[in-house]
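A protein chain is absent from this complex, but the other protein chains hold their places.
Entry: chain A
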């Protein structure tokens, strides 16, 4: 086992202490065959796009072959970490257990009766321990706030141990970042008074796991705001934050499921529904015309994907809407089927836009009872419900007049076969050169996952391969620009340039030369289709005569909205 402990402030290069487990366990046993085949990866040398190429000589980054700077003063806490984790029963399985199912399968959910919610799971059961990815949130005082599986109460001792870990390392001015065992990666993230912990047996990189914890943190902020969380814990160190988050577990559960199944989170980009440019423009114009003062964003969503976003001019000059904020909004809508009835008016904070202020979101479905087309209008004015609801009526009218709903209904994702490149099975393409880019949302495009990636297991396996490629491309110690990776059942090629980031998946028999030609064709196809695949020129409107009224720039106006009134209940 090894653990990694890093000085938060210097943060140059993580100190890494390596400690071999006494029985010198071979990792192969625990690794499923596909991921282990990653070691067959070979350096890519004669690819055509060679100008950007970096030769990769590393054979396997998964095992502990990275340079280790031994730091004796830390090895005691290393022991401590290991024993504490063992006590917390996070690590018990593994070494001797044979016939363990693939870590890619969510073992727990199989054994569990469908009617039983994850929250009622027996946390002492083997199935609980075998979940692919656990996520815990606790307060600095060690109070449980959230657990993905099992109730927080049942896990309070485990969380106590985690907090002991965090504070133990803190006493020596360090911040605990991660703990590795043969099967698990434990990643810690401290944000203000909250500590987030991920225990994963996926083979994701620490960086990726930390990114996922950030999303969890942001989702909590989106409900409570950063300012009020700080104020609460300043006021009362051992406050039980579950009081304020009660009822929101489903939103966090939903987020973690999305993070596991939707590559948008990995890429930090939004996926929009392919739509004829003329239709997208006409929808944007409808939104652009239905405005009221203090309205800042109008967003149209179909089948959980973006159709269009129209933004208030002055606000967007201030700051752009970040993909992560859009992801949180989409998750909020998806996780609350209650939204399908009535018109919702709710405060929501967009943490990357401004972590301390609320927007007020109007959410309504335009096509009841199917409820696939959703309108989201964001205002800075808490009292604006009726004015904003009136905008919806206008939008509804205009859409009826233009028959938009039935046109939207026909829109769908595309098949990779439309690209017309044999051997290409799937891809994800994220351009950096969208016009008006610096004010524009990052986007990516990707076809449906089709055979052989139709089953949940295969989808997950492909996503895991993408995650692996992504972690290599974005490795902090040795970033790569091009990876050609021959796996057992497919061949993967990832390529990042100043203009785009591309991940492709080919049938295993493809040759390198073929793959390069295929990519050239693919890029040409995307170029041809880009008006349909992306929101090209996000329209703007002007609703705010006085720019200082925007949620971001005037904090004094909005002071009352930072805590949404719940602080008075403390």
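Note that in this section a residue touches a chain if its C-beta (ideal position, glycine included) is under 8 Å from a C-beta of that chain, and two chains touch if they have at least 3 such contacts; residues count from 1.
As a convention for this text, contacts and distances are computed from a predicted model.
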{"item": "\"Ras-related protein Rab-20\", \"Glutathione S-transferase\", \"DNA primase\" or \"Multifunctional methyltransferase subunit trm112\" - which is the UniProt name of the missing chain", "value": "\"Ras-related protein Rab-20\""}
{"item": "Option from A:403, A:477, A:498 or A:568 whose C-beta touches the chain left out", "value": "A:568"}
{"item": "Interface with the undisplayed chain - residues on chain A", "value": "223-224, 243-248, 250, 332, 335-339, 341-347, 361, 382-383, 385, 389, 393, 396-397, 400, 560-561, 563-566, 568-569"}
